[in-house]
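One structure, pasted below without further comment.
Every protein chain of the complex appears in place save one, which is left out.
The chains carry the letters A and B, assigned in the order they are written, with residues numbered from 1 in each.
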Amino acid sequence: MNKLDIFKNGVTKENPILVQQVGMCATLAVTTSLLNGIGMGIAVIAVLTGSNIVISLLRKFIPDEVRIPAFVIIIAAFTTIVDLLMHAYTFALYQALGVFIPLIVVNCLILARAEAFAFKNGVVDSIVDGLGMGVGYLVAMILLSSVREFLGNGTLFGINVLPASYEPMMIAIQPPGAFIILGLLIGLVNYLSRRKKA
Amino acid sequence: MNLISLFITSAIVNNIIFSQFLGACPFLGVSKKIDTAAGMGIAVIFVITLASVITYIVQKAILDTLGLQYLQTIMFILIIAALVQFVEMFLKKSAPGLYQALGIYLPLITTNCAVLGVAIINITKEYSFIEAMVNSVGTSLGFLIAIVLFAGVRDKVDNADLPESLKGSAISLVAAGLMSIAFLGFSGLQL
Partner (left out) sequence: MKNSYVRLGGILFLIAAISAGVLAFLNDSTKDLIAKNEAMAATSPEVLEAVMPGSVMFNDYADAALVETIKSENGKFVNLQTAVDGSNNELGYVVRTFSTVAGYGGDMELFVGISPDGKITGVNVVSHSETSGLGSRTTEPSFTSQFAGKDATAEITDFDAITGATKSSKSFLSAVNNAISIYDQYLK
């Protein structure tokens, strides 16, 4: 597989949210606004790429028997790094994302990439895989959060994009909206990929 | 807030799935049949409660006293992973019946964000030990309620005549959204 294919694979064919449906908690919870969705997406890219790099560098050193605990420690360390940096430099975003920043550590996507890719491939490929999967995650977050903020608040990035006469569909930024809109988005992706095949 | 209202709030009003979104992966993954859903739910109650006791003590006795709060994430996830292993070994030896019923769900629980989520929330909300326990039991009971109810709904949905693209997780999410609307109604409870 060449580098471009690895990257494209993560963004489209195996998109973590829209196709594999892993790491759902944060996806549903923080996509109430576009800014939060992008912030979370970037945090996940950082942890995923960082842990992919370290794990692929250490793959000869980590024995098979203890690879899972070793992955968990490395992922937790990167999560804490992101947590501390956001706490110090992007405080408003840190407060908005709350408990979902430390919870990146249990995002199944990251452990799955460590096990399925980084532990078996070289550093460069692992970086590309991390970025590809991460960007795929970010794209899905952007899609979901922009639809939710647009319908639920009439804004994008907090700026009004609809006339004042628009009555916001509150349900879109409340919990039910997260489930329903994500369900419909996945349905749309299924539909498009089926049409492409046919 | 008194303990009873804390319990009801954590179990129903702020339901872990429908309003906090913790544990969404197993919620969607292990809810195809009512009995497996119930098995998962009970295993989660067991692990969340145990994990909350241990992480609470570790936080107060070790991390807070030594000023090592920044190691919280690493410590908690290692405790949870070790605990799940331990529970699995213990059940295998001393309660084979229970192990057969719950065993297959245990490994899945390590990466269930509900466990870590509840442990962290107990600390950030500055609960006392008793409040933390009530919150943990209530929240995990809420998980059981949600996943069993959802499995019942899904049973019907999966047999419905649907457009091919909506089948599977797409329609499941929409169904979960409709159940979440029902749970929104509880937020009117005056506690």
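As a convention for this text, a residue touches a chain if its C-beta (ideal position, glycine included) is under 8 Å from a C-beta of that chain, and two chains touch if they have at least 3 such contacts.
Since the structure is predicted, the reported quantities are computational estimates derived from the model, not experimental observations.
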{"item": "Touching residue (missing chain; options A:19, A:62 or A:188)", "value": "A:62"}
{"item": "Of B:70, B:86 or B:129, the one touching the omitted chain in the full complex", "value": "B:70"}
{"item": "Contact with the hidden chain (one of A:19, A:35 or A:77)", "value": "A:77"}
{"item": "Contact set of chain A toward the excluded chain (per top definition)", "value": "58, 61-63, 65-66, 69-70, 73-74, 76-77, 80-81, 84-85, 87-89, 91, 94-95"}
{"item": "Residues from chain B at the interface with the omitted partner, ascending", "value": "70-71, 74"}
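Here, only the chains that are shown with their structure count from here on.
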{"item": "Rounded Å distance, chain A centre to chain B centre (Cα mean)", "value": "21"}
{"item": "Residues of chain A defined as touching chain B within the complex", "value": "21-29, 68-69, 72-73, 76-77, 79-80, 83-84, 98-99, 102-103, 105-108, 111, 171, 174-180, 182-184, 186-188, 190-191, 194"}
{"item": "Chain B - residues contacting chain A, complex", "value": "18-25, 28, 70-74, 77-78, 81, 110-113, 116-117, 120-121, 124, 163-166, 168-178, 180-181, 183-184"}
